[in-house]
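Just one protein chain is left out here, and the rest sit where they should.
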Amino acid sequence: MSPNAYILLGLLLFTIGMIGVLFRRNLMFILMNLELMMNAVGLVLVGASLGGWIEGQLIILMILVVAASEVAIGIGILINVVRLTGRPDVDHLPKAPEESTP
Amino acid sequence: MLSVVIFAPLVLSLPLFFLRGRKAWFGYTWFASVVVFVLSLALLRGFQWETPGFQWEQQVEWLPTLGASYHIGIDGLSLILILLTTFLTTISILASFRYIQHRIREFCIAMLVLEGAMIGVFASLDLLLFFIFWEVMLVPMFLLIGVWGHDRRIYAAFKFVLYTMAGSAFLLFAILVLRLKTGTFDLVTLQQTVGNLPGAIQRWAFLAFAIAFAIKVPLVPFHTWLPDAHVEAPTAGSVLLAGILLKMGVYGFLRFNFALFPSIARDLAPLFMALGVIGILYGAWMSWVQTDLKKLIAYSSVAHLGFVILGIFTFTPWGLQGGILQMVNHGLSTGALFLAAGLLYERKHTREMSQLVGIGKLMPVFSTVFGIVMLSSIGLPGLNGFVGEFLILLGTFQVSKTLAFFGVLGIIFAAVYMLSMFQKVVFSPPREEDRGLLKDLTLREWLVFVPLLVFIFAIGVYPRPFLKFGKIPSQQVIERVAPETPTPTLSPHAEEGEP
Amino acid sequence: MIPVHLLAPEFAVTGTALLILLLSFLTPRRHQIAGSITALGLLLAMFLEMGSMGHSATLLMLQIDPITRLFSLIFILGTFLVTLLTVDTFEECPPEVYFFLLTGLLGMMILAKSTHLVLTFLALELLSFSLFVLVTLVRTPKAVHAGVKFFLVGAFSSSFLLMGLALLLAAGGNLSYETVFHASRTPLGLLGLIFLLVGFGFKLLYVPFHFWAPDVFEGAPSAIVAYVASAPKAAGIAILIPILTRGFAPYLPIWASTFTTLAFLTMIAGNLAALRERNVKRMLAFSTVAHAGYLLVGFATHTPAAYASLFLYLLIYVVMTIGAFAGIVALQEDATLDDLKGLATQSPLLAFLTSLFFLSLAGIPPTGGFVAKLYLFKAAIQGGQGGLAFFAFLNSVVSAYYYLQVPAALYMHTPAGPTHRLPEKPMLSSALWIGLVLVFYLGLFPDSVYWVIQNLFR
Partner (left out) sequence: MKGILLMTLFAPLAGAILNGFLGTWFRKKAHFPAIVAVGLSFLGSLVLFQWSLQHPLGQEWILYTWVPVADLRVPFGLLFDRLAAIMLLVVTTVSFLVHIYSIGYMADDPGYRRYFAYLNLFVFSMLLLVLANNFLLLFVGWEAVGLCSYLLIGFWYEKKTASDAGKKAFIVNRIGDAGFLLGIFTLFATFGTLEYTRIFEIVQSNPGYFSGVLAAATLFLFMGAVGKSAQFPLYVWLPDAMEGPTPVSALIHAATMVTAGVYMVARSHPLFQEVPQIGTLVASIGAFTAIFAASIALVTDDIKRVLAYSTISQLGYMFVAVGLGAYTAGIFHLFTHAFFKGLLFLAAGSVMHATGGELNMHKMGGLWKKMPHTGWTFVIGALALSGIPPLAGFFSKDEILASAFRTGHTLIWGVAWATAFLTALYMFRLIFKVFFGNPRDPALYEHAHESPPVMTVPMWILAVLSVTVGWLGLGEESSLFHRFLAPTLGHLEIVPPMVEKEAGLGLILLSVAAGLAGIWLAYQMFLKGSPNPTALAQRAGFFYRLLKGKYYVDELYQTVIVTPIRGLAVLTFRLVDRILIDGTVNLTGKSLAATGNVIRKGSSARTRTYLFWVLLGAHVLLWFLLKGR
């Protein structure tokens, strides 16, 4: 496969992840979609490294680490949300700031 | 020495942090302002009246990368305005002893900081330094209006600040453009080099300066901040606003617009003279329909400053000297009028003329003082206002008979609105319930008014020492702007000296 | 031989962070002690950074030279002030807060010195994660609310950033700053560039990526907000300057028009939105957006003088923003303008200091805020961005309206309720005083700093 195919696939996955982040209400799913976006980047990097640049593959490893810590923090926050509201719903966050002050 | 005068009020405000008690604060502040006044009088010593250029000059490297320096110096014009500043500050602090009832320490600090900044404005010879003092002054004034003002004080304070800052934006932009085109902020250097710039840049810079100063003056379409600010400000604020701050606009025209862009000033003179006349008539006209005493005085300021602008844009010695003198006159008379209005407010807690009646009967001494001040404001000969207005109109007449005609109309209108006010307030039957409220002048209030009255009479009867201040500055303006002064067609004794 | 000693400040910060971590196991309740140690550690770092100012070297992927060191100094200074703020703000909070402040700082310091986009990315993530944690560390509902939004937006933007990097790599094959320029000529590279810009948009708060700011600012504890408002923006600038000056310099015309538009929109959106805002923290959020707009003027100008001024601006901005937050925290946490009414009677000194910071934000001389704008806009006019500079002047007039609301509320109103004396907060006061001295010193004698920077950027 040519590098471009990887890149296109990566971008596609990225878009899917993005749409997921945008339209899911459950925080858990949003986190998963964020993860998908990260990994889509990984795929693009794979494509990029096909040209012989080893850097890309190294970056993938880093991304994995970053994604993992991101999820860790995300889960931490999610737990707090659940503790306060009882459900991981992004549209029902605890005590929203006043929607509009006149 | 000049630096001492500029920074003395700031330094002298520091002990206020350690003093306790209302009397100590006021007493000390008044003392400090008197000290500053005396210091500023010291500037008169050895002042070369006949020498063109700046004196007491001082230049210190300050911001080399920007090209700005701490460059100060004064000529007669600056000097008389500095003296007016220190004098009026002293008076207005003295007048505030009873008026200001809360946040006294803050008030005292604001007054002193304001004084320092105002002196700084008049002493700066560096455009950036000037701008900095110009802006610094806004803060204490903002507080004066907003903290110690009347009901709509906050609105008025914001209006004042935003109006001025809008003008300042133009000013600073123009200053920076000049700096980049000529490489300096220094007024003295700029005077020589700015003429080499392309005409378009000069024109735009002139307009940008003019907008800033026109707002401050205020010329008519930019004047609406003034009634609000004057009305809402406490007495001291109104006095300094009218007495000094408005003068800064005119000072700006004289010091910067005329010095830097003489040819454009000459070209646009008809426009500004027309605006001046519009200011005279419009201000008078608006004064006439006011029911609020301070608003009336505020609009009368518009008219008076219209005279000043009219005068300085004639580029005749009479117009310019008259304009400069009229600035002082307006500071004194309008300042005194605001003091009078404040004094009535202290007693009756209203500014509505329909409520303030029968003053003549109840407070005869005050009424006399008020009357003299009122007459000085409408330019009665023998009092200060006349000399200025006469010279201005005389100068105008040399340039444009039509404008002189309309300017003279302004004198009539001045009588109309001022006398109507005086009739309503002083020449009216008193009310029984006011008998206890409206007490005549106290000793302190005497002390407030007497110096003002002394100057009102002194300038009216013997204006010569006061005209001396404006002589060289106006000559210089004429030399730069309009070398071919219109002289009377036949003046058989022009070459003679003093008779 | 790698001159490791040049990294001494970073080691000092890391060491302090680890020490705090250790301490938090020992005394989980007394966060004040940890705070004091952090402050000392930061002073040490500051000292080290200044001590070896003259040396410059390229160390692996790190560029160590006076410019990056000065950036580091700004970050350390900011963090130091925030630390002082934090000590006195929280009655009770886990000592880890300092740990995260320090890791965030470390992220920023590396950011400033990085020459490689991957390292930049990692440092940025270190900073972001620290901030995510800091915002939610106090687990109040409001903080959690803010945290979720901050996290989601942040993570989302990180993905964009990352995708941008990946695309640039795919297009160019190397991620050092010098090569990305060549990469960005291809369509793929261009796409990467856009992703990159979007990612930075979050950090720098420019329009239309600024929407998260008010909610997050309102929800998070003020001391943390002071950090969030100042640090990432400084970091964003620290990255953009080298990227633009080294990487994309020949690409300028396009950048200029893009940044001009962005600056224009960002200034106006921030300033206008703040006009009617009554909640002080939200107002400051919009103010931060507006300041981002002013900063973009510097990028739009793109001359050495502009970057030097940008640096000065950043220094003053960090000090005065933190100062303003400190003042507000000291007077009344989570204040609306109505809450501040008449507080000058209750605590005159605090009110006075706070007002001065707001005056500085409004750009009134002789404070630093004025000087910052003066230098920046002068550079802009000089660099041919006169129109934008003039627009910025008008904007700062508009901004005066809302900044002055704070002194107005403090002084011009009578107190709404009964007044009570505030407890003494020595650390907070010292932060205020340090800030005040800096703001006035820089306001009166900016050349002492600018002189140095100007020569560096030449």
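Note that the chains are named A, B and C in the order they appear, and that numbering of residues resets to 1 at the start of each chain.
Definition applied: contacts are C-beta pairs under 8 Å (C-beta built on N, C-alpha and C of every residue); 3 or more make two chains touch, one makes a residue touch a chain.
The structure presented is a predicted model; accordingly, all values stated were derived computationally and were not measured.
Seen in the complete assembly, the chain not on display touches A, B, C.
Checked against the full complex, the one of B:Tyr70, B:Phe427 or B:Trp446 touching the unshown chain is B:Phe427.
In the complete complex, the residue from B:Tyr70, B:Trp204, B:Trp288 or B:Trp446 that touches the missing chain is B:Trp288. Interface note for the absent chain: among B:Tyr28, B:Phe390 or B:Trp446, the touching residue is B:Phe390. Among B:Leu88, B:Met141 or B:Leu162, only B:Leu162 touches the chain left out of the display. Contact between chain B and the absent chain runs through residues 159, 162-163, 221, 223-224, 282, 285-286, 288-290, 316-318, 321-322, 358, 360-361, 364, 368, 375, 380-382, 386-387, 390-391, 393-394, 397-398, 404-405, 408-409, 411-412, 415-416, 419-420, 423, 426-430, 461-464, 467, 471, 487-494, 498-499. Where chain C meets the chain that is not shown, the touching residues are 148-149, 152-153, 156-157, 160, 190-191, 193-195, 197-198, 201, 207-215, 253-254, 257-258, 261, 269, 271-277, 286, 398, 401.
Not every partner is drawn; the one left out touches chain A at residues 18, 21-23, 90-91, 97-100.
Heads up, the rule we're going with is that only the chains that are shown with their structure count from here on.
Under the contact definition, chain A and chain C share no contacting chain. Distance between chain centres (mean CA atoms), chain A to chain B: 65 Å. Chain B and chain C have CA centres that are 43 Å apart.
Chain C meets chain B in the complex at residues 344-345, 348, 359, 364-366, 370, 374-375, 377-378, 381-382, 386, 389-390, 393-394, 396-397, 400-401, 404, 407-408, 411-413, 445-447, 450-451, 454.
For chain A in complex with chain C, the residues that touch the partner chain are 3, 7, 10-11, 14, 17-18, 21, 27, 30, 34, 37-38, 40-41, 44-45, 47-48, 51, 53, 55-56, 59, 62-63, 66, 69-70, 73-74, 76-77, 80-81, 84, 90, 93-97, 101.
By the touch criterion stated above, chain C contacts chain A in their complex at residues 118, 121-122, 125, 129, 132-133, 136, 139, 141-142, 144-145, 147-149, 151-152, 155-156, 158-159, 162-163, 165-167, 169-170, 173-175, 188, 215, 218-219, 277-279, 336.
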